[in-house]
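Every protein chain except one is present and positioned as in the full complex.
Letters A and B mark the chains in the order given here, with residues in each chain numbered from 1 onward.
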Amino acid sequence: MAEVPVLIILAGGASSRMWPLREKSLLRFGTEPLLVSQLQRYRALGFQQAIVVANPENRDDITGLLNQVGGMTVQVAVQPEPRGMGDAILRAEPLLAGRGPTALYINQVHDVVDDSLHRALLDAYRDNPDATYLAGYETPDYFPGGYLIVTGEGRITGMVEKPGAANRPSNLVSIVAHIHQDAGRLFDALRAEYAGEAASDDHYERAMDGLMKTQFYRVVPYTGVWSALKYPWHVLDVMNVFLSQIRGQQVAESAFVAKTATLVGDVFIGEGAKIFPGAAVVGPAYVGAHTIVGNNSLVRNSMVLNHCEVGFTTEIARSYVADGCAMHACRVLDSVFAPGVNFSAGCTTANLRIDRGPVPSVVKGQKLDTGRDKLGAIIGRGAFLAVDVMTMPGVKIGEGAQVGPGTHVIRDVADGVRIYVKQELGMSGGDEA
Amino acid sequence: MAEVPVLIILAGGASSRMWPLREKSLLRFGTEPLLVSQLQRYRALGFQQAIVVANPENRDDITGLLNQVGGMTVQVAVQPEPRGMGDAILRAEPLLAGRGPTALYINQVHDVVDDSLHRALLDAYRDNPDATYLAGYETPDYFPGGYLIVTGEGRITGMVEKPGAANRPSNLVSIVAHIHQDAGRLFDALRAEYAGEAASDDHYERAMDGLMKTQFYRVVPYTGVWSALKYPWHVLDVMNVFLSQIRGQQVAESAFVAKTATLVGDVFIGEGAKIFPGAAVVGPAYVGAHTIVGNNSLVRNSMVLNHCEVGFTTEIARSYVADGCAMHACRVLDSVFAPGVNFSAGCTTANLRIDRGPVPSVVKGQKLDTGRDKLGAIIGRGAFLAVDVMTMPGVKIGEGAQVGPGTHVIRDVADGVRIYVKQELGMSGGDEA
Partner (left out) sequence: MAEVPVLIILAGGASSRMWPLREKSLLRFGTEPLLVSQLQRYRALGFQQAIVVANPENRDDITGLLNQVGGMTVQVAVQPEPRGMGDAILRAEPLLAGRGPTALYINQVHDVVDDSLHRALLDAYRDNPDATYLAGYETPDYFPGGYLIVTGEGRITGMVEKPGAANRPSNLVSIVAHIHQDAGRLFDALRAEYAGEAASDDHYERAMDGLMKTQFYRVVPYTGVWSALKYPWHVLDVMNVFLSQIRGQQVAESAFVAKTATLVGDVFIGEGAKIFPGAAVVGPAYVGAHTIVGNNSLVRNSMVLNHCEVGFTTEIARSYVADGCAMHACRVLDSVFAPGVNFSAGCTTANLRIDRGPVPSVVKGQKLDTGRDKLGAIIGRGAFLAVDVMTMPGVKIGEGAQVGPGTHVIRDVADGVRIYVKQELGMSGGDEA
């Protein structure tokens, strides 16, 4: 049987498009950061060695996570500058020196898929260790990514980026889940590409294009879940994948669930959490450790991490709420809260346009279609929203921002900014009258 | 025994004073449109033939309803122009041709009364089929309608319109529930009136005035419920009559009522309806088919028809909500919603004036006293109210209108209009500071 490949996890991509959220690898969808839960899944699949490629900014954070992963060797490589995926892969080479012929399994930390994809790739590789295997996401809908060019027998002969719906060479979108049977040949090919003077930065794809001429590249089709964290609203998609993995009602012994509280469907209730009278947690839902779901509140299809206060009559629906957020008599709908957000009484994240159309959001100055019919707000770490604030669908609020009472937030609010509504008052009566 | 009279239901009156609601005959107060439920009650009382007088606008709608009424013959007559009640009655004549001597029972579709009134009139007529019988609503309070002039023996000698409280000839207000023992003589008298050149359009009253001289007109006094649909807020009164007819707790087998939900008093819960945990339905109340009453919501003294969403912590009190309305974390108080209204989170229909005085409302440019201490809003079909909208007592919002977030609706909003509040923002801090 072929040896298990060495895992390469690319985690050095910039997270700036995730603003006002931060580092993707550190986002928690349950008890562990994303990178840790990904590594644990790989370990369970039999991987024994992993190299995480970080960038200079997240290197320390990532290194700090690794003691949470036992049972496999994990090392961190650093890509000093953002020079593309090929350059990132090359950073793993020194850590493999002296290992002899090695197969590589290349993944991105922010791609969340079913284990079935990994198993299918590993199975294919075990059946025939002489080929390279690329995952192909089968979908009838057009997706603006790379498409695989495939022969009848499943041999990949090329890739084409964003061909347009009419010019798709197949219905197989490339996911970065690649088993290369020979690391040395891949590294050589990548080095050659970087030695040239290519205009574009798709060195990895061009290296593979060359290799395909002499090596066997095979597609492993996949029809399961695939969520990629690129924009901050994708947190909701990834959350849904994790929520779908909760089975039954897992209530910690130290948790309190009031007699008149209701748990419906698949729910996780963490250590020391409290579900007060009249509250409901409707699955799939995750309530973290020491989080309080106050009287008559509702958490449904959501993740509320640790040490949060979900105050009286608060509703959290289809939303992700990180540690230490305080909410009270408010409505958190289709939204993402970073840690420590204060969402006061009477606040609402409006989630539906009056014209019921798809919700746009602005990223780096560009208005994007989020593809979502319902989307609330994305709110950065430690932001304070005073009472009766309303956020328009798709707005983002920066870290530490302050929003005064009664404000309608119509546009994104930058980090640390304070906005407030000016109110014109009339007056009559009293002693002066 | 005298034959049962032929029923004439006047349903051709204009509904323009009902704006932003539409055709009165089609309004549903339960499973059937008002006209259908009226016809079914008449059939149960023994009527075998009915003629509904429509107008050119509602003729098709009304004709479409008639297949819902079995067990009696119903025909539709059309009054081409609004020339008064006498002209409407005359439109029934051709449909009676060849029938021989016929008694008529004349009613208006928008008068909702107890069956006891109909029974009393029929009993009186059976006892003595040689007289004409007019219902007289006994009330000590002054009512701005027609008053009957009655002798000691119950003989009616005349009528007087809005005599003023001090000049009432009796305490008997005329309700249009009239049994004429001889249709032919009535038609003749009406025709004669229309042949003349009267200044006012009370031909029917004048025809009766003439007939009273030679025929016996007797009053049938009545002290039960009487609600007439003239202005849109009257929907609430008529609703109350229908609600008062619910007996006990009628919960469809296919409905779901959560263990921690509460049903109090007389309530109807329709097919496939869902009452979620912590919700309460407090009777008299009607929850229609496939309507969802969400977690911790409250419906009391109200009618919520089919396929509505009463979202989390919504309160609906003393209100009428038609099919397919969506409400969420809001307060619907003393209000009337046409089908398909969207009432978003944080919305409230304010129902009480600060001075606690009676609530006025504007109809066709005229400010009317609605006679109600508490009145919320009347909202037309498909209107969309965004989050945190507040409507002032008595306002009306047109069909398809859109009200932006946080707006206080102080005046009526016309059909299809979009209004929104302009907000002046201040800002400080952040990187610019």
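The definition used in the following text is that a residue touches a chain if its C-beta (ideal position, glycine included) is under 8 Å from a C-beta of that chain, and two chains touch if they have at least 3 such contacts.
Since this is a predicted model, take the numbers as computed values, not measurements.
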| item | value |
| --- | --- |
| Residue of B:D111, B:D266 or B:D388 touching the missing chain in the full complex | B:D388 |
| Absent-chain contact - pick from B:M72, B:A124 or B:V417 | B:V417 |
| Option touching the unshown chain, where B:V150, B:C308 or B:A350 are the choices | B:A350 |
| Chain not shown: contacting residue from A:D266, A:D388 or A:D415 | A:D388 |
| Contact set of subunit A toward the excluded chain (per top definition) | 258, 260, 276-278, 295-296, 312-313, 328-329, 344-346, 384, 386-388, 402, 404-406, 418, 423-433 |
| Hidden partner interface residues of subunit B, rising order | 260, 262, 264, 278, 280, 282, 296, 298, 313, 315, 317, 331, 333, 346, 348, 350, 352, 354, 388, 390, 392, 398, 401-402, 404, 406-408, 410, 414-422 |
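Keep in mind that, in the parts below, only the chains that are shown with their structure count from here on.
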| item | value |
| --- | --- |
| Length of the line joining the C-alpha centres of subunit A and subunit B, rounded to whole Å | 55 |
